[in-house]
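Omission of a single protein chain aside, the complex is shown with its protein chains in their original locations.
Letters are used for the chains, namely A, B and C, taken in the order the chains are written, and counting of residues starts over at 1 for each.
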Amino acid sequence: MTQGLLVLWIVSSLAIVFETRTYRLIIYFSIFSLITSVAYFLLGSPDVAMAEAAIAAFASIFFIICIEKYYSRKENVEKDSAKGESLARKAVKAVPALVLCVGLFFLVIYFIPGIEPSHYLKHLYLQRFMTDVGGENAVTAIYLGYRVYDTLFEALILVIAVVAVTHMSYSEKTQVADGSHSEIETSRVAALSLRIICPIIVAFGAYLIINGHISAGGGFQGGLALATFFICRYMVYDIYDISVKNVLQWEEFIFAIIIVVTAIAVFLGAATYMPAAIVPIYQSVYLIIMNLLIGLKVACAFFVLFYRYITIERE
Amino acid sequence: MGIFNTENLEIFSLALFFISFFGIITSKNMIKSIIFVMLIQTAVIMFWLKLGREDTATPIPPIIYDPALLDYMERIADPLPQALTLTAIIIGFSVVAVIITMFNALYRLHGTADWKKLEEVEGD
Amino acid sequence: MLTFLVIVPVLLAVLLFIFSTNITAKIISIVFQSALFVASIYLVMITRDAEVITIVGSYDDILGIILRANSLSAIFVMLTTFIFLAVSVYSYSYKDRRDARTFWFLMFVLEASFIGLFLSGDLFNVFVLIEVSTLVTVILAMYDRKKRNIFHGKVFLLANVVSIQFYLLGLGYVYRITGAMDMERVTYALAGMDAGNLLLPYALLMTAIAFKNTLIPFFSWTPKTNIYRKSPTVVAAVLSGLQAKTSLYLFIRFQEIFEPIAAHDLFLAIGIFTGIFGAVMAICQSHIKMILAYHTISQIGLITVGISLGNEYAYIGGLYHIFSHAMFKTTLFLSSGIIIHSYGTSNVNEIRGVFKRMPIVGAATAAAVLGIVGAPFFIGSVSKYFISSDVGPLILAVTIALSLGTIISFMKFSSMFFGQSELRGDSPKAEVCKSIPVIVMGVVCLAGGIMGTQFIYFFFRYSVGIQIWSYAQKSIIFIVCALVGYLIYKYVVKGNALLSRLGAVSFGFKSVCASMGIFLAALLLW
Partner (left out) sequence: MGIENIWQLIGNIIIGFGVFCMIFGAVSLFVLKDFYPRILVASKIDTVGLLSFVIGFAFRHGLSFFTGKLFIILIIMLVLNPFVAHILARSAYRSGHELAAEAEEGEKS
């Protein structure tokens, strides 16, 4: 099965290269991401697989929201400039790029260093993380413990992205008023089934967040699940009753708390001042709190992003 | 395990890297370029995760619920690349979200997603 | 405690965003920038004796992230905080900025990411910070809603994302062959290795770094310069003065890490090429900011030449030129902001009589211009003197050609000091808040030239002497150059239609990416 998986992986990426219709492009992209996340799982990294699957789902949603307004279903992507060109001419045009890429590919393969990989650091991490950071998930231990400095900036970049999206997509005359309904009546079936599904989604997100330090998952993946809840809510009730500005402020506020918590717990090394007996409890409390904060922050961020794209679509 | 062994995985991810690079160089449409940028990120991440394998068998996730697992150290996947790629995925998506917004604004201004036309309009 | 130097600006940025109003944001930012500047001076003082190392968290040093401040990075941190202080004083009187909170949020984050880049000792952390600074840069460059240039911002962002993937791939190979992320460990591990194994990671990493440096052969820099034109003055000043410096710093660091196989010759050639090309393009422009932006590229070429030459004097000269370039380029951008605001136009050919209208600001600007062209007793002359002090005739010719190009391009710029202007802008006098930083930095431009050796000793702990005779020789060469440049400007450049068409040359996203691939191939085959 796994042999076929990688071949499918490459085939779906080639399909994206040769596809010209935008909708199919996005469908191929989703297929590609699905295969990718299964492959990640087979490579022993459930955390990354989960993140990739969730991210790909969100990305496809955003893409579809974006293009739905602008492209009719039958329109070709390359209708604009490549009209009337024969296939042979297109192929001839692509030859230099093809030569460059194939040449680079073989060059890189030729120069692949032939040294045995060093696994010293991995062994050290696996032996030490339980006493140093706590928890049972080594990925979370690195993510929130050893390399929390990177994680801070990664959270920051999400904040910046959200600020940028709100800043750039803002225009005064096309603001959608808070609390307005759309004209389209929502489907009863949809509302009912989402009402059944929503609690399960929230429970799943909460499970991922709270159990992030002892099993696969964590703040980010759980936060994405929580954000899905908001999207379901939008689909059920179709109301704009939440102010984007407030959510944005909440996100920043949570981020400030994250900085303060990490500054106290990691940069100042709070554990070194504690009696040895309570350190394990303190460590798991720290991991849970961090996962919770990151989860809430990510949920807020993706909610704002989704809302922004939706309001752009409505304009 | 045939194709799914360590060396081939590396070559596959490099192949995807240059396929998407080819796509970036040749694609005429902006949405396609954005998708290829996401693909090239995926290729790099696959390459990173491949670094975590020590032998060719399917690795165990680095979740040590039982200390006895540590005896099979070489079968456990490397946690460091996983943590790093988690960071890289989120960063990549944040940037892509901003790029999608820019695409939206551009499309509203000029009504086209074609690189050539946009360069004619904007390239002064 | 280096961590807090990076984290505190971020925390303050977030708190400002949540709680403050527009006016308090300005005041708090000035106060805080001063405090940060003082802290960075303290950092410079303590790193003169020993390297300062902070391990983030109380973990073992091989497992955690390490921040390092040596004397070089401390200087860069001080430069960053100084320029940000100047910029925040400068923009105190801005009235049209409705959403100052977001603006200052982004500025603080940008500053934090720059400081983090200079202090970082971890290769993956460098990646994260590069991404932060790139994203913030793009958003700031498109900050003004009315006249932003989304297309070029998007090209810039996409090209940067593609280039950073090369970095990550190379970093993967580094991790595979050394099993470490920390710069010093990697350096140590790579030192004993076979050159053939290092080539691929080196080529991949340097492709990304050279792209950030706008060094890639041909035209990767055009989107960047196109961003400058429509971005706010303050942002353009910071980008040109500091953004280029972070990538140059990374360039120096990576050449050190990969010392066994560093391709100095290739980068020497590329530096020469970039320098000359940037100068030619600068000559072709007529927009003030575009002249300055292209000029930055030619200066980066010069600095790369100095660093890659491999002799000690040129190296020190290159480092000093980074400092001096940050000084005069920021001054020029800020003062051009004042001038554009005062005259209401940005076309150099229309602005005349700056000295008469704003004597003090005009003098400071003139000091910066004299510094940039390398006039005697100004800051640029010292660094150019060191770069060309101990080199063969070819490099000497190149440096002379470069300063000739600089002089020609600034003939156009400096013609606006004199003469009579028909334009009457809305506010004829420069505001105080805006002129203070310009004047201070103009003074630094003069002081850095007169006391060049003392500055170099203070910064790099490296005592060098300037020989009066050869300095005088260089001064004579400069004067000859100035005369020749004036003649060329008067009879060749002025009103040349071909040149202005050349100046409009611009290259798209796809060719930028393709040039990245070609550069990678060139590095591999070198």
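By our rule, contacts are C-beta pairs under 8 Å (C-beta built on N, C-alpha and C of every residue); 3 or more make two chains touch, one makes a residue touch a chain.
Predicted model, so just to flag it, every value in this text is computed and none were measured.
Of the chains on view, those touched by the hidden chain across the whole complex are A.
Checked against the full complex, the one of A:7, A:91 or A:190 touching the unshown chain is A:190.
The omitted chain makes contact with chain A at the following residues, 184, 187, 189-190, 193-194, 196-197, 200.
The criterion applied here is as follows: only the chains that are shown with their structure count from here on.
Between A-B and A-C, more C-beta contact pairs join the chains of A-B. Our note on geometry: chain A versus chain B, Cα centroid distance of 12 Å, whole angstroms. Among the residues of chain C, those in touch with two or more other chains are 124, 128, 131, 135, 139, 150, 176, 514, 517. Looking at chain B, residues 21, 25-26, 34, 51, 80, 84, 87, 91, 94-95, 98, 102-103, 105, 115 sit in touch with two or more other chains.
Chain B meets chain A in the complex at residues 1-4, 8-12, 14-16, 18-23, 25-26, 28-29, 31-32, 34-36, 38-39, 42, 45-46, 49-54, 58-65, 70, 73-74, 76-80, 82-87, 89-91, 93-98, 100-105, 107, 112-117. Contact residues on chain C toward chain B in their complex (touch as defined above): 124, 127-128, 131, 135, 138-139, 149-154, 157-158, 161-162, 165, 168-169, 172, 175-176, 181, 504, 506, 508-510, 513-514, 517.
Interface residues of chain A facing chain C in the complex, by the touch rule stated above, are 97, 100-101, 103-104, 107-108, 111-115, 117-121, 124-125, 128, 132, 145-150, 152-154, 156-157, 159-161, 163-164, 167-168, 170, 249, 252-253, 255-256, 259-260, 263, 266-267, 269, 271-272.
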